[in-house]
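Every protein chain of the complex appears in place save one, which is left out.
The block that comes next holds chain A.
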């Protein structure tokens, strides 16, 4: 099958078409800079973004980054001069190094739709998903959904120390380390926790090493205290670990998932609010004409992507073209607005479509 070359002009036209669709749904068109101060992005996303984004130097402004995504400048723009509620749409290039997949474009277009509206989060989630589903309706795509909020609620409801819950929450987005932590905090990890403490006590006996560096003795002492607490605290009950495992492995249509989560909530009441939100979102999706009976919900979806999606997450995939990146992705990122707003948080949900991927589907169809 030969695929025609997709020109940049065609991608721009497709992006403009999608943006116009979102404008017709009431979104305000906005423009953002391409060259962004790197510091905020590096602090937010860490080294992962440095590996994937183009960083350059400006003699006056220091490290600058070619826009790796629209989320951060969008939130900043809204926080500095936006009124709520607000709906925005934008279209433009983003730049990503493709070290692992050199055949993918490192400069490509995204068209976004973002909602800053805290009045009814379930309705806002459904609105974004339904608008994307509608914009992509002519293509045969598989939709994936998930909800990081349910995982967070489940972890927050574990019957264990605050330190352990915080450690697990921090690593929700790193499944391998999350699993290692679960094992360490369970009955199977009791020996390991004692070993960790014994090892540190042996270090203490070994005698003084000269103090160097910025990390203080207080910080070291606090960590040792935490290890002592961890060694003596009872393990997380096996029954709760099992419930968490059950949640993590959920992958079924929405109605089935909802009924299973309601069962789990009997033993883990901490997830009740999050399950109710999922229920209201499902209802809102149905009202907007989304076929929720057949919509798949995967509890672990979105765990390995962006750390700042912390609620509803979704993606649209071309099943027949596994070589292509997802056609669209999005989700709720309240936590990101909290970090950028330095305490001031704005409920936010949105997503992006890649017009060039859509065009390759049209061309390859």
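Definition applied: a contact is a pair of C-beta atoms (placed from the backbone, for glycine too) under 8 Å apart; a residue touches a chain by one contact, two chains touch by 3 or more; residues count from 1.
What we mean here is this: contacts and distances are computed from a predicted model.
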| item | value |
| --- | --- |
| Listed names "ABC transporter ATP-binding protein", "ATP phosphoribosyltransferase", "Iron complex transport system permease protein" or "Heme exporter protein A", matching UniProt entry of the absent chain | "ATP phosphoribosyltransferase" |
| Residue among A:32, A:86, A:105 or A:224 touching the omitted chain | A:224 |
| Given A:5, A:81 or A:99, the one touching the chain that is not displayed | A:99 |
| Touch residues of chain A, complete complex, unshown partner | 42-43, 46-48, 50-51, 99-100, 102, 167, 170-171, 174, 176-178, 180, 196, 199-200, 203-204, 206, 208-215, 219-220, 222-224, 226-227 |
